[in-house]
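Just one protein chain is left out here, and the rest sit where they should.
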Amino acid sequence: MIGVGVVGYGYWGPNLVRNLCDIPDARLRWVCDLQVERLAGVRSRYPLVQLTSDFGELLNDPQVDAIVIATPVATHFSLAMQALRAGKHVFVEKPIAASVREAERLVEEADRRGLTLAVDHTFIHTGAVRKMRELIDTSLGQPYYYDSVRINLGLFQHDVNVIWDLAVHDLAIMDYLLPERPVAVSATGMGHIQGEPENIAYITLHFASRLIAHVHVNWLAPVKVRRTLLGGSEKMIVYDDLEPSEKIKLYDKGITLAGPAAPRGEKIRQMMLGYRTGDMTAPRLDTTEALSRELKEFVACIDSATPPIADGQAGLRVVRVLEAATRSLSRQGAMVELKQESVPA
Amino acid sequence: MIGVGVVGYGYWGPNLVRNLCDIPDARLRWVCDLQVERLAGVRSRYPLVQLTSDFGELLNDPQVDAIVIATPVATHFSLAMQALRAGKHVFVEKPIAASVREAERLVEEADRRGLTLAVDHTFIHTGAVRKMRELIDTSLGQPYYYDSVRINLGLFQHDVNVIWDLAVHDLAIMDYLLPERPVAVSATGMGHIQGEPENIAYITLHFASRLIAHVHVNWLAPVKVRRTLLGGSEKMIVYDDLEPSEKIKLYDKGITLAGPAAPRGEKIRQMMLGYRTGDMTAPRLDTTEALSRELKEFVACIDSATPPIADGQAGLRVVRVLEAATRSLSRQGAMVELKQESVPA
Amino acid sequence: MIGVGVVGYGYWGPNLVRNLCDIPDARLRWVCDLQVERLAGVRSRYPLVQLTSDFGELLNDPQVDAIVIATPVATHFSLAMQALRAGKHVFVEKPIAASVREAERLVEEADRRGLTLAVDHTFIHTGAVRKMRELIDTSLGQPYYYDSVRINLGLFQHDVNVIWDLAVHDLAIMDYLLPERPVAVSATGMGHIQGEPENIAYITLHFASRLIAHVHVNWLAPVKVRRTLLGGSEKMIVYDDLEPSEKIKLYDKGITLAGPAAPRGEKIRQMMLGYRTGDMTAPRLDTTEALSRELKEFVACIDSATPPIADGQAGLRVVRVLEAATRSLSRQGAMVELKQESVPA
Partner (left out) sequence: MIGVGVVGYGYWGPNLVRNLCDIPDARLRWVCDLQVERLAGVRSRYPLVQLTSDFGELLNDPQVDAIVIATPVATHFSLAMQALRAGKHVFVEKPIAASVREAERLVEEADRRGLTLAVDHTFIHTGAVRKMRELIDTSLGQPYYYDSVRINLGLFQHDVNVIWDLAVHDLAIMDYLLPERPVAVSATGMGHIQGEPENIAYITLHFASRLIAHVHVNWLAPVKVRRTLLGGSEKMIVYDDLEPSEKIKLYDKGITLAGPAAPRGEKIRQMMLGYRTGDMTAPRLDTTEALSRELKEFVACIDSATPPIADGQAGLRVVRVLEAATRSLSRQGAMVELKQESVPA
């Protein structure tokens, strides 16, 4: 039985608490929030859980094995570091920290202490994204591109730009899905509201191969879109997260190259390009709630001392891209290289 | 009565011929194509039109006042220049020429000779784009962004990349719609088929104001998309060209800034950001065929010696962006500045 | 302050309880369900509410002014009648009862005792349906037709056919929206699963005027559809309840009749029929939760002794059509007349 304390009971905290309460191998012991009025909602629903606005109580409770952090990004590092130093396993909301330096220190600390450090990359636990991973492994052929549009009206964040708020999802999904790591990033964007961070951004990820990835994020769009295209040499996928069912469509479409071997000295472009169109299939998806799977995995990883799918290194890789993208944004799209080596254990 | 000769009877030529035959003030005299078998189709449908594979016949016919050019891009300059030098008015398929240098020389030649030079930016003559122009002038407020996705499977061009083939439409639309000219461009992209040009590209246009524009073009997408978002400070537009009707949707949505004037020294971000949502309206659109309007305008401009909406300067501005985008593409997204001054008359 | 007891805590009961707890003028005192394990959920969330499996406790509690009934249809009459006889106001799930005779007796009993009897016709309290009512009153012209498709896969009911389960919603909506009452009904349908009631049905409502209404309900459809067309002489409406926003679209479309007055003896059909197409508008809708509005209205009606919009008479009218439709269904679509006079008070 893993004793758990949750810090932060704002937008996402209630989902974490609800799911934690349904895990047989976990016992939720504490919920902590600085805004005590939020805690009233916990009391009525979960009368056995202890409530506090003092994070120290969680750190000092020997029955707390793990801390789940759902506070604003700026506080992730401090809270997670305190928890690790108190010997607690840690599960942090995305992004894992507000800078590469912070994320590296968390990874180092967790490694040194042999503690489980997980980041809440929720989407990679959805049936849709796991099905895409399976299709990439079995059907897609060589990945050509990942193109995502993640736009809607609001909610503006005041302290981070739209990349840190929305593109983080795509970076986490790509970190899980793609067989390669990006080697550089270019980003352009704009802030339209005086005094607010960029509310629209376009990010290109460059890879060593011919793979290319692009993410469009926007807080000021008239319609909500959550749509990803994933092209491969054999098949192509459209992933529309707003579809009630049929979120994943697999298209048997592509280019064919035909014709006799080009004579010596001729360019390959003399070959005949053809277009192939076959069936489209929308595979049935596992509809288990992603957060439930994810928290169960976290608890199981603590038990077995194995790393979760989205471990501290994954969180760090995503923050590296976020930081580089923000740097490119300030340089009008100039390419910024990514050093993607892991932190030595 | 304006005598017209058409050169090029491939994909687009038949549409030009059909529409030219319906203009009361024009008389189609010649259709010219190097592939003589194509001309058979003209003979049966338009028995009074003269057919040839010798462009010189059009140049030498004094009853030909204007030449319409619908041949591959690489030939635009040579054919248009010959026509101008023979004293003919010219209407050229988009893009007007294969380079800025070529386009400039055509503009100079037409100016010098007082001839009408028009480029076939078809979309700006559609009911949808004209309605957007009207909405920008009356309702949108300050333009914030133009975001376009123009993707499908095929047809690959072998001699120009996907920017020259597809993004040219968006550049022409923006040249017509937006109150500002771009000052720089960044582009990233990739070619996935060995020996072929880039088949996917992402282009950002930078402006002197907070306006930003972005175009995603792709020849290797599993689905066809033609969708543009146009955000403004007061209203936002979604333009979906694949909708059978309701191509334009005007959203009364946006951000509101509220609250007492910020105390001195305080940042504006302390003001309250709010979200405004009102009705959506899909205005009725004029469904006149764009090409018909456009060719009538060309003929009328010859008669009145006034420049068409899409004149040589417009064609030149679009080619400037195409050339700069291709340069940025080869530099992994590095920003390339645009000099947008007109060619002196 | 109105004291309330809820009986039935299955599918819909939790929504009733949640909304009742948010009404300042109501106090939820009891939740009753025969399946005691269901009550555990109430205890943890609403610790001050009394729980029982004995309905008599609610009837005998003098602090209970009103009873909310969310049990299977077959039990509505018995529970509601007991409540009325105990002097309680009553709010019953749709349909109000399992037969016209039962519904009539409930209406009579409530009238005799001067008690408020309300039926849970939830949809008429949604922003979408209320907007339609407004548009019918102001813009639609003469109503021509109401056509609704309400289909999905499952959930089969075992004791009532698909008409009682799904068409009841449309009948309630029409009872609220349309300026006329139906005078007859025809229905066809089929049961495909041995031993189960009809799972697909088509119902036509006939009116004294040229208005016609039709409802297609189906428990065995591969896709979920909730779409209503409402045609009028001036405008037409599409109401798609599955649209996240823009549930209501108002089309300025129709037929125009033109031409000089037909000469004597000529039929009007010699007049020119034309088609008119204008803008489409999706008006902003009130997004208040319907059930919240409805329960507040119920409480206010008790206080002011005024009838609710969906009173017992409305519930009775809907049951009359349900019963007649089922009779027509068993007669292969033969028209069954409706006597729609109210029960005398």
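Annotations for the structure displayed:
We just call them A, B and C in the order they show up, numbering each chain from 1.
Note that a contact is a pair of C-beta atoms (placed from the backbone, for glycine too) under 8 Å apart; a residue touches a chain by one contact, two chains touch by 3 or more.
What you see is a predicted model; the values in this text were computed from it and never measured.
Displayed chains that the missing chain touches over the full complex: A, B, C (touch as defined at the top). Per the touch definition above, the residue from C:28, C:42, C:115 or C:200 contacting the chain not shown is C:200.
For the chain missing from the display, the contacting residue among C:95, C:189, C:283 or C:315 is C:189, taking the whole complex into account.
Touch with the chain that is not drawn comes from one residue among C:81, C:229 or C:300, which is C:229. Note that of A:139, A:281 or A:332, the residue touching the chain absent from this view is A:281. Considering the complete assembly, subunit C touches the hidden chain via residues 144-145, 147, 149, 151, 153-156, 158, 184, 186, 188-196, 200, 202, 204, 206, 210-212, 214, 216, 218, 220-223, 229, 231, 233, 236-238, 249, 251, 253-255, 257, 267-269, 271, 273, 275, 277, 332-335.
Within the complete assembly, residues 44-47, 224, 242, 244 of subunit B touch the chain that is not shown. Touching residues on subunit A toward the chain that is not drawn are 245-246, 252, 277-284.
The rule we apply is simple: only the chains that are shown with their structure count from here on.
Greatest Cα centroid separation from subunit B: this falls to C.
Averaged C-alpha coordinates put the centre of subunit B at 53 Å from the centre of subunit C. In subunit A, no residue touches two or more other chains.
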